[in-house]
Structure formats: C-alpha cells, structure tokens
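Below is one structure, written out as structure tokens, with a few remarks after it.
Of the protein chains in this complex, one is absent; all others appear in place.
Letters are used for the chains, namely A, B and C, taken in the order the chains are written, and counting of residues starts over at 1 for each.
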Amino acid sequence: MTSGITKVTTHISPNEQLIFERSQSGRIGYRLPALDVEESSVDDLIPKAFQRDDDLAGVPEVSEVDVVRHFIRMSTWNYSIDVGMYPLGSCTMKYNSRLNERVARIAGFANLHPLADEEDIQGALQVIYELQECLAEITGLPGISLQPAAGAHGEMTGIMIIRAFLDARDGAAGSARRTMLIPDSAHGTNPASAHLSGFSVKTIRSTAEGLTDLDHLRELCAHGDVAGLMLTNPNTLGLFERNIKQICDIVHEAGGLVYMDGANMNALVGVARPGDMGVDVIHLNLHKTFSTPHGGGGPGCGPCCCTKELEPFLPVPRIVKNDDTYRLDHNEPKSIGRVKAFFGNYGMMLRALAYTLTHGNDGLREATEAAVLNARYIADGLTSDYDKPFDSPPMHEVVFTDKRQSRKGVHTLDIAKRLIDYGFHPMTIYFPLIVQGAMLIEPTESVGRQELDQFIAAMRSIAQEAVENPELVLNAPHDTRIGRLDEAAAARKPVLRWKQEPSTDYAEKQAKA
Amino acid sequence: MTSGITKVTTHISPNEQLIFERSQSGRIGYRLPALDVEESSVDDLIPKAFQRDDDLAGVPEVSEVDVVRHFIRMSTWNYSIDVGMYPLGSCTMKYNSRLNERVARIAGFANLHPLADEEDIQGALQVIYELQECLAEITGLPGISLQPAAGAHGEMTGIMIIRAFLDARDGAAGSARRTMLIPDSAHGTNPASAHLSGFSVKTIRSTAEGLTDLDHLRELCAHGDVAGLMLTNPNTLGLFERNIKQICDIVHEAGGLVYMDGANMNALVGVARPGDMGVDVIHLNLHKTFSTPHGGGGPGCGPCCCTKELEPFLPVPRIVKNDDTYRLDHNEPKSIGRVKAFFGNYGMMLRALAYTLTHGNDGLREATEAAVLNARYIADGLTSDYDKPFDSPPMHEVVFTDKRQSRKGVHTLDIAKRLIDYGFHPMTIYFPLIVQGAMLIEPTESVGRQELDQFIAAMRSIAQEAVENPELVLNAPHDTRIGRLDEAAAARKPVLRWKQEPSTDYAEKQAKA
Amino acid sequence: MLEAIGLKSAEQLFDSIPQELRLQRPLNTPAALSEIELLDKFDRLGRRNAAAQRISFLGGGAYSHYIPTIVDHIISRSEFFTAYTPYQPEISQGTLQTIFEFQTLVCQLTGMDLANASMYDGSTALAEAVLMAERITRRSKVIASAAVHPQYLEVVKTYVQHAGIDLELANFDEKTGQSAAALAEAIDDKTAALVVQSPNFFGCIEDLKALADAAHAKGALLVVAITEAMSLGLLQSPGACGADIVVAEGQSFGVPLSFGGPYVGLFATRDKYARQIPGRLVGEAYDKKGRRGFVLTLATREQHIRREKATSNICTNEGLIALAATVYMEAMGKRGIQEAAHQCLQKAAYTAKRIAAVKGFSLPFTGPYFNEFVVRGPLASSELLSRLAKEKAIEGGIALSRFMPDRANDFLVCVTETNTREQIDSLVSALSEL
Partner (left out) sequence: MLEAIGLKSAEQLFDSIPQELRLQRPLNTPAALSEIELLDKFDRLGRRNAAAQRISFLGGGAYSHYIPTIVDHIISRSEFFTAYTPYQPEISQGTLQTIFEFQTLVCQLTGMDLANASMYDGSTALAEAVLMAERITRRSKVIASAAVHPQYLEVVKTYVQHAGIDLELANFDEKTGQSAAALAEAIDDKTAALVVQSPNFFGCIEDLKALADAAHAKGALLVVAITEAMSLGLLQSPGACGADIVVAEGQSFGVPLSFGGPYVGLFATRDKYARQIPGRLVGEAYDKKGRRGFVLTLATREQHIRREKATSNICTNEGLIALAATVYMEAMGKRGIQEAAHQCLQKAAYTAKRIAAVKGFSLPFTGPYFNEFVVRGPLASSELLSRLAKEKAIEGGIALSRFMPDRANDFLVCVTETNTREQIDSLVSALSEL
C-alpha cells in the first residue's frame, strides 16, 4: 500500500483508446507494390451506381507502429493459458503447443486453396484421413466427418444424422418421433442444436447423486415419440454416467438413438470409448480435448463420429482412401448434406493431428490420467473449505458450491472475482444450472503440483477471507484495469459499435484546442 | 484507491520464481527422436576421466508449459517499444518491424552454415554486398566492413585501422602518435575502445554552447602526438557540430585522422554525409539507426566505414563482387586482421538491408526528418517547465536538466522513475556526464503526435508534482512489481547466481512439509 | 500425487467407469513423435500439396490476398491466442475491445447498423441469416439466387431442411450473369427473404438497390452474401443499397487460404433486429468508477441462457480469425483497403481483356465484375486447367463443371493484388499455347 499517494490514472497502456479514437487522416500502415498493369478508368469498368460513395467513412487511418502498440497494449489486459492456470470447467483450457502452430503455418498447407484439384491436395487430404482414423480409434466410432466448425455445429450435424436415419428407417412414421431427451445438467448448445434440427426437447432429471435418473428416463421413453437422448459423459458435473450401457439400452429399446456430447472426452481418451458403451453418435471438441487454441472464442472444430450404421448420413464430401490415393466422395445420397463450405476448420485438424502424434498412444492416455488426477487433487484439497454437492469422486473436473460462504453473503461470483487477485482465472461459474452457486473446476493436465497447491491455497485463503473480511471478496477484483462492469445497464441500452462524432480526428481536435 | 483493502501479494504472475526454484526432478520439456544408430558404451568412446561426473547438478527439470509460463510471466515485467514510447536518448529505440524478423527467419539464411563453399552462399554474400553499397552511399565513405558486432566493436576496429594506417604512413615515427582526443561529452565506449587499441586518451572540453572547443582542440593538437580525434556528430547533447569541417582540418593538419562515432547517424541519414565533412572513419549502429532490435541488450551490428585510403586496413575477409559473383577476399596484407569469427552478426545485416529497402531512399530521409521534428516538438513542449542547458535547437534528441526541480529536492532519477507511472520508459539519465542531472530525450520517428503530446503532458505534470507533492515523485514508481532496488547493497555483496540449497526440489519440500 | 489423494495406481482414478467399459489395451494410434520427426512428417505432407506451390488464379470463395506480417505477429500473442471466450470481463478486456472494434469495422464496411462477434464462416452465416429472416418475418418462403456460391447454397439447404422453410432458386441471366431481375420477379407475399450474393459466384456485381426495393415492396427482407470481402473497398455497401441482413466471408481480410478454414463469418443487420441476431455481441459498459470497458451483452438471445429458444446454437465462434481480420483492417486502414480493392479490379480487368483476345477464348457474361470472371475456353475446362497445372505450374481457375455439369468449357478466374503482371502474362501465353 502506498498510502497517501495518488495513483496515476494517465498511464497510457491501460488507457489505450479505441483505434477509431486514434485515427489521424492521412496516416497509413501498409505498402503495396505499385500497380503494374495499364490502368482503366474505374467508371469504364463498373457503373457509378455500383461504386462506393462514402470513402469508407470511419475506417481508421493509423501507422503500423500505432497498430502494433494498440494491440500489444490491449493484449496485456487479457489473462491467458500461457500466463497461468485457467481452470474453466467444461472448457478444457490445456496448454496449446507452439509446435502445432508451426505445423499449421507450413506453406504447403497455409497457401493451399480448397478448390484445387484432388491430385494436387493429396497431402492435405491425407492429414484429414489420418486424423479421422485416430479419432475413430479413440471414440470407437468408425464413421467420421471433420466438417463441423465447433461443438455446437457437431451437435447439429449429429442430431440431423439421427433424424435422417430415423426418417429413413421409419418412413412416414418417423414424423412421430420428434422428441429429444436432454438432462437438466446439459450444456445450452444441446437443446439449441436439437431445436435447429426440428426436435422438441424434454428434460431428464438428475439424481441426488448427480447422474441421469433412470426411472425418469424410462418414463419419458414410454411414449414412442423419442428420437433420442443427448448425454454428456462424463457429465457436466464431472461424473461418469456409470449406467451408460443401461441408458443406451433403454433408449435403443424405445427406438431412439444415443447422442453423446463429447466435450468431456478428455476424461476418457485412452481409457474408455463411447462406441463400446452403446453410443451411436458423438461430437468431439478438438479445441478442448485435442488442444487446438481457443483464441478468445474460437475457432473450434467439432468432428462428428458415428457408428457404421449411421455413416451414410454424414455430411459430404467424405474423405476416403483408395489404395494410396485420397479422394473426395460427394456421392452419398443419404447424406444430410453439407454443413460448411469447403472442408471445415482445416487448420484445427492439422493442430489436432500434431497433438495426437506428439503425444502418441501412451501419451494420450497419460494426459487423461493427469487431467483426472489433478481434478481429484483439487477435490481433495478443497473439500474442507467448500461445499461439494456430490460425493462421488470426480473425473476431470469437480463442482463445488458457495453454500458455506453465502451465509456470509459471499457468493460464487465474488469468489471467482477474488481468484483474479490471486493470479488465477476463475473457474466456470453457475454452470451446470442445476447446482446452485456452482463452481466447476477443471485444472487439465497442464498444471504441475506446485500450481495446483497455489490454487488450492488461494481458494482456501478466499474461504477464510469470506469469514474474516467479506468486503475484501465482495469488492474483488482489486488489481485489474477495470472493476466489475454494470452488465445490466449495458444490456438495457446496448452500445454495440463506435460511432463517429462530428470531429474525432486527433489532429483536427488538437488544432482546435 | 481501494482503501482499507489489503492488496494481494500472492498473485502468481508477479511472484514467478527463478526456474531453479520450480525444478522438480524427473520433469522433462523436450522430446528427441530415438537414437537410430547402434549404441556404443560411452566408456569405449571417451576415457572415464574426461566424462562429466556431476549429472549436471542444478540444471533445472521442468515441463514445456512450465517454461512457457515462466518466460511469459517474466516478460510482462518488461517495458518495450511495442508497448509504448521509449525515449532513451542516444539509444534510438525506434520501431522494430516484424517484417524484418520474418526476413531473418527465411530458411535459406537461418539454416546457412558460415563455412560452406563460396559458390553455395552467393545469396548471403549478395545481401552483405548490397548493404555495404547502401551504407557507403549513406555515409559517403566507400570502404566498409560489417564484421564488428556492435558499436564499441566498430570503434575498436576503426581506431585500430587508424593506428595501422599511421604506422604504415609514419613507420617507426608512428610510435610517437599515441594520443587519441575525445570530447568530455563522449560515450564511455570511445575512451575504452581507444585504450584497447593502445592509445592514451586526452579529453577535449565542450563550449558553453555544447560544441567542441576549437581552441582547446588546437592546443591539444600542437604537440605532434595526436593520432586522431573521436567525435560524435550530432554530439551526445543532440547538437550538430557545425564546425565539423574545421575540426577535421585541424586534426588532419596535425597529422591525425578523424573518427566519427555514428551512433547518432539517425539525425543525418539522407541529409548529410560524414564522408563529405572530412571524417575518415565511422562506425554505425545498425541496432539504432537501422532499427535492428535491441533485444534487451543486444545483439547489435557496428559496421565500420572509411575512406578509400583506409580501405586496405579493414578486417578480413572483405566481401567483394567480381562480375556477378560475390567473393571472400582474405588477401589484404595491410588488414588489421579479423575482429570476429565468421562474418559478424549476419542476422542483423539481413534486417538492416530490409529496413533500408522498405524505407527506400525517400523514406530514409523522411525518417530522419520525423526523428528531428519529434525531438524539436518535445524541446518546444518542455522548455517552459524544465531547464534546457543549451539554446541551439536540437537535432534528433534534446537534453534537459533537473535544475529547477532539484530546488525542491526532486532529481533527475526521481523524474525518470515517476515517468514510469505515466506509462513511459524514462529518458536516458545522467548522460552525457558533462551536464549535471542530464535528461536526454530521443523520441525517434516512431511516435505520432498523440503520443508526443501524452509524453509532454506527463513531463509537465511531473514538474507540477515536484512542486506540489514532491513525495509523490521521490517515491516513484508506485505501480511496478518492485520498487527502487538497493543497488549499493547489491554491489557490496554481489549475488550473481543462484545456488542450490540442501533441498529446493519442490516435491521433496512438499513431502517434508 | 496419487498417494496424496489416497490412491495406489492410476487405474484407480477410473473406478467409476465400469470395468467392462474400460479399454483393456493401448490405443491403436501411432507412437509418439519428437518435434523433429513431426515437423519432418508435415513438411513432407505439405510438399505433396502441389497446388500450394503454383501461381494461382483460384477464387470462388477463398482468396489469395496479401497479409501484412504484423497480423500473424499479433494473433500469435499468448494473451490473445490462449485466452478463452471473454466471460470474465475484468481480465478479458483485450479480447473484448478488439471484438468491439471488429463489430464496428464490419458495420462500417457493410454499411449496416450492428454486427456480431463472428460466425463460423460465410456459408453458415448465410444459413443463419435465412433462419433469422424467417424469425423476423414469420414467412416461410425464401428465394435465393442460383448465382450464390454452390457450396453456400448446399449449407443453407442443410440448415433449413427442418425449419419449415421453402427454399426456391431463381436463375441468373445467361447473358449478363446477374440474377437480380429473376429474383425480383419470383417474390410474392409469402416471401421471407431474397438471398443474393454480390459479386456473385460468377464474379458479377448484382443490382442490390433494385433488389432491396423489390423485397421491401413485398414486406420481405434482402439478405446479401459476400464471399469476396475485399470488394467492399470499392463497391457500394449493401447497407447503402438497403440490405436488411449482410453476411460475408471475412477470409480476404488477413486470413490464409489454409485449405478452406478456419475462416470467419461476418454478420450484420439493422438496429431494429438486434434481438434476433445470432451469436455473441460485445457492448460498452462502465464500472463503478465510471471507467469504460466492454462486455458480452444481450446474452438472453443465446443458447447458454435461452437453450432451445436461442437465436442460434452457436457458442464457440471464430474469435482469433476475427482478430486477424481486425488487425488486417486496421493495418491496411481506409487507404489500404481501397488500394487493394482498386488493384484487384484493375488487374482482373487487364487479365480478362488479355484472355478474351486469345483465340478460342471468350467471356460469356457481360455483367460488371470485381476481381473474378468466367472464361469460356475451347475445350473442357477440367482438362484445360489440369494441363495448365501440370505443364505450366499455373492454377488457372476453377472449372464450373464441378458445380454445373452443363458448363463444361467455362471456368472462373480470379485475380488479386498478389498476382503480378508477369504471372498474368504467363497465364495468357500459356492459354494461347494450349
């Protein structure tokens, strides 16, 4: 504490403005080669009415160093995996290897056009094919499409495959099967994806133990309208659905199929395979389990893996191998169609294959073990101070609640914000929705014991602060560029873009002043 | 101010330890391919006595993610050009283009061995040759060696060339010329380099105007012992030595040569050429004027440029062109010899040539203009609040002093530290030595008016604080990971390396605790 | 550590998985490779992509534009690249402010009021736009131009198949290559939206203003798709023409070809439809001390709150690619985008003129174009292009027969600021030699 001394508020770095507020007319930050062909009058080429007439108003004019400083400064306001542990439950924030980035930047891939001829893209197709083979082995599900761009996209793909399969199987009668069962603990994308595929959603309750309620499932399956079940396993509470086989049987017997949300596959890779459990179709999040970077919100890659039976329904084109040649197979009449232009988020496939190959089969399993071990270690370390709503030992992530702290008025949100002061990214909070004040902690395999101990110590210290000095926690974070923002006000009167004021040009403003 | 709330001190990022304190035996962060040749017993290959027997004690054992987090965290404790203005006088902290970095990483250069055959390194030699041509044109001095690794190295090279030339010219009588004249404002490397070349140093006074005292120079030149003069121009006060021609004449008439320290060439490129002023030999700092990155202390590149007359004395090998072929010329009997293995800091030459080519001849001059204009703008903006010891308008950098502030007990060091709170790197302080409480400010061309205004505003605000609230300035910086360090204590009992305590292994320590 | 939590073996970690469901053998995937081996493998694979090594005139939804070096530098910053979705605004302002800038830039370029934080790509953005138009108008018929990128149409078809939407195609004019007239004609009172791409798949610029008027006259929306975002540097913005929803593929702005992805979908609309937009939105917000910051906002549209009633199922989007596009747009700036667009136009015009002068070659469409145009050659374009590739190492264009079997001799040529005159001339002389 530097008491009595006013802290500086004009530090340029935390006060970096919007780029539009830095723009100065006439500044440039690029240089292109001079035009090397004869120039025609633009009016001769394009009718005046089709030409832009606003001189790109508002688009900034800045120098290269302005741009660099702008982004470098802003970047310093972010937390990131490379800075420290990022224990966001369900999000699997594991270390993103720079080696994989290097692979993705190899010119033979980075400069490759997706519409070049098949024979000129053999290396690229081989990558897709090899990754498909690895994922098939890991999931135990042989039919694969890498086209979906993210988890939710994979869900939509998988659910549409289920629908196409049922319609093909049941003919006109298929239209009676328009119910998708989804546990109350599921991620929001599950119902949204089911809806996109034209299903109505029925919610299955969880038991006190945190698992799917079999009785409720049976009850819901009794009406002949069930197209399928969407289940996350381990579920979003971090618990393995140990009745999975039975669950699949119940759904199958009711004429439905089982979709597994594979966002938590990092608890299973090398240990157990959805295909062996009776699951029909699954999506993976390569941006979770296979460590492709999250990039502040994406890109992802959400491959859809399914049984042999469902394979004909996968999106086209499929990537297949004939002898030593890789081919694009467009000719799949049962296919649900294309879900994305070209081949999906290809760059993520390169990274995921690199991940798979550098880990090797042993390493993949070791990563799973470490992820689960680390979660267990945290579970162990925090039970004395936090309420753990489910007794069973967790898999790769563990859920706690704010039950004890809330007695003092300290809630999950406050605990999360206070963690920031200790140098950690908060855990996932208020998810899954069924746990009041949920704190879902997923350390991943990318932390060592030292960092785990620091995290546990921080959490314990916060628990103590919640008793001794709740204000400290309630007003957290104390050390960031900005404090808690008024989100309600922001939503009430949303300002979603910058707008030019009469004069924001820096030089003009200066000249006036 | 978050009064009443204890700030967190356990934030992991600012508390990142030494890597040795993180080491945990058995951890690894690398993977090599398996050995693919038959393995011999090491004892059969190397006598036991020649083998290492300490198991590399102390070398850390950490995972890849440990290493990444370690360095990323530490990096956040640094200020850098990419974060903001870095107005270190004499150091020329201009923007380092990423494009130049990309050029330096092109495989054909990065993977090139320096001892490959001449015909297999033609591209690399062409780069050297083209850069030589550009520097010859810029300095007006046609003889060039790029071998020196930094400015001081270039100085040593240049001074040795002068000595070799004099000895060749004067024969045995040369031994009477062993005095090098150096102004009192010179950089410390100048006398040190002169000493390395076996000269004794005599100091020339500066006038009240901040320029070389011609009378004193004449006086010192009267004894027949002068080998030469080392002059910085613009000098370290940021002033152009407008009598340079006369100065050179005086030295030449006294039988000596003129060495120019070219660290400030960024004030002259495209505007005036040392060769046209009568200078015999100069070094350039490619890591200043030509924007190769400083990298936290280096590497640099300090080419030595000289007149035709001195050319035979340059280090070998020289890079020459015959028709369309580039050759290494080792056969220069008058050469002072080699000053560095291979060809010098080649990677810096690539960057400097890229800088020269992307700027183009116009752009080089424009950069000079902008650098001088920015310094003038600052000179103008600060004269009302700070003492400016020399009246003449500065070139690329301007010196102020703490004369006014020191009346309140606030000194240059305090002002510098307080600037940190405002988000700026301090200027160069207490250099040149002849100005009491010097603050040498060099904005370079890499800042726009907005940032200049912010800097001026910060400096003015500090001047006001020095009057109104001197404690605030005296205790700065307030916002950094650590405060001012006790440098005297550090030098008294230096701890220059980490040493292993009985048990610092993390796991062992934990096990005990 | 196992000991510390009271376990004896790693296997015990998985006790909650029934024994019979556990894999009893090692995974049958390859053993671990070292860095050296891995890079070697991918280097070899990369070299098997012959197309990446050739002079190229391929476009059709994926464009070779110059990418300033700083783009990759900035997106490779750990703080951007290894961050998650900015759910904790206090330690995510870097991401949030850049998204706010991205949204603003997209609005400026498209001429629209507001834009979201990105969609997967142009094709899925278009599909979402169609669904949104249905939600807004509560009408079920959607008329799309047959000159929309064929793969985009396929994706739309997939997305709408269970949404009760009737997708009709309106043909393009065989002479001009434009489709506006046919679209305007097909509209009726049940039409939710007209869907058009401009420049369209053939490179021809559509009359958006006329289309907007026609759509609005019937209470329908105009949805405009753009695959070549660079055209916005020069062509009238869809917003100024009256479009209601504009989607675009942002790949042209600083994103490598990368065999088709990851790219980034731009999605912009009118203020009045703010609560119907899919995807994330970032808005301005203030803390207690009045400091400006940014947050994810209007989340009640989204799946994590609204579940099956959300405006879309999208969660992970294309954050890092949106960042790349943001850096690109800011680094190039107003003048850079204009100049790049201008060079595309000029170089394409030069190329078209030169090719049209080669015996046996003609330009079947008369509509104005930006940087892509269709060429009709003297033989099957698939054969012609394959010979061009093998004999001259030139990727000369995209055979339209891949998408439209009846257009055997037509191919699509794309020219950008990266194609030098030397390359163009070599294409022309190669064509004349074939």
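Keep this in mind: a contact is a pair of C-beta atoms (placed from the backbone, for glycine too) under 8 Å apart; a residue touches a chain by one contact, two chains touch by 3 or more.
Note that the structure is a prediction, hence the values are computed from the model and not measured.
Chemist: Looking at the whole complex, which visible chains does the left-out chain touch?
Modeler: Taking every chain of the complex into account, the missing one touches A, B, C.
Chemist: Among B:E101, B:D170, B:D225 or B:D385, exactly one should touch the missing chain; which is it?
Modeler: B:E101
Chemist: Could you tell me which of B:Y377, B:F400 or B:F455 touches the chain that is not displayed?
Modeler: B:Y377
Chemist: Which residues does subunit C use to touch the chain missing from this display?
Modeler: Contact residues on subunit C toward the absent chain are 35-36, 66, 68-69, 73, 76-78, 418.
Chemist: When the complex is taken as a whole, what residues of subunit A touch the one chain not shown?
Modeler: On the subunit A side, contact with the omitted chain comes from 30-33, 68, 72, 97-99, 101-102.
Keep this in mind: only the chains that are shown with their structure count from here on.
Chemist: Averaging over Cα atoms per chain, report the distance between subunit B and subunit C in Å.
Modeler: 46
Chemist: List the centre-to-centre spacing of subunit A and subunit C in whole Å, with centres computed as mean CA coordinates.
Modeler: That pair's centroid distance is 20 Å.
Chemist: Using mean C-alpha positions as chain centres, tell me how far subunit A is from subunit B in Å, no decimals.
Modeler: Comparing mean C-alpha positions, subunit B is 45 Å from subunit A.
Chemist: What residues in subunit A touch two or more of the other chains?
Modeler: If we look for residues of subunit A contacting two or more partner chains, we find 27, 64, 68, 72, 76, 80, 82-83, 358, 449.
Chemist: For subunit C, what residues touch not just one other chain but two or more?
Modeler: 32-35, 70, 73, 78
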